[in-house]
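One protein chain omitted, others in place.
And then chain A:
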């Protein structure tokens, strides 16, 4: 007994979802992390708390609210329908939206930590050398925070691979669209196909272990992995 084509389809879909989510999160998460690292605004606390929410909330809560807000009666659902996109649940795009929210803290926090670790000095020096703020960001801050970005990308990717509850609640278990590996494993277990469940579950175990091992080897996990 080994992996079926349905299993491979689930693996491929999961890799696509995790890659796209990671790229989107690096793009969206970087300005948020930069703002959180530099701001003295009173809004810093509330924004940081919102970003960290998925660390604490059960996926059922996130999935439930996504189902309501993305659905035909929710405000995002109304918006996507008026744009002619239909509704997001039961679609790959819907999973991407859910995953971006769900994996947000795993990407924002390492980048924010890296930005904070730079301190004021290098940025002030750049300013005295008449670098514009944008130039400072791209030529000084980004290169100095590179390890943080690597950690963020790895964690965001890995966490999306391991996502289950949110996908279960808004996915609808559609082959090639929303049936990711974690759901496929759940299916196998429910259908008592334990041999196939073992193949996939064992693969996940090895994958997750290797990811964490890589992070440990980098020696920069203290702030992130508790």
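Definition applied: contacts are C-beta pairs under 8 Å (C-beta built on N, C-alpha and C of every residue); 3 or more make two chains touch, one makes a residue touch a chain; residues count from 1.
As a working rule, contacts and distances are computed from a predicted model.
Per UniProt, the protein behind the absent chain is "Molybdate ABC transporter substrate-binding protein"; the candidates were "NADH-quinone oxidoreductase subunit M", "Stage V sporulation protein R", "Molybdate ABC transporter substrate-binding protein" or "Dynamin family protein". Note that of A:27, A:192 or A:217, the residue touching the chain absent from this view is A:192.
Note that of A:13, A:51, A:95 or A:168, the residue touching the chain absent from this view is A:168. Contact residues of chain A toward the unshown chain are 67-68, 70-73, 86-87, 89-90, 168-169, 172-174, 186-187, 189-192.
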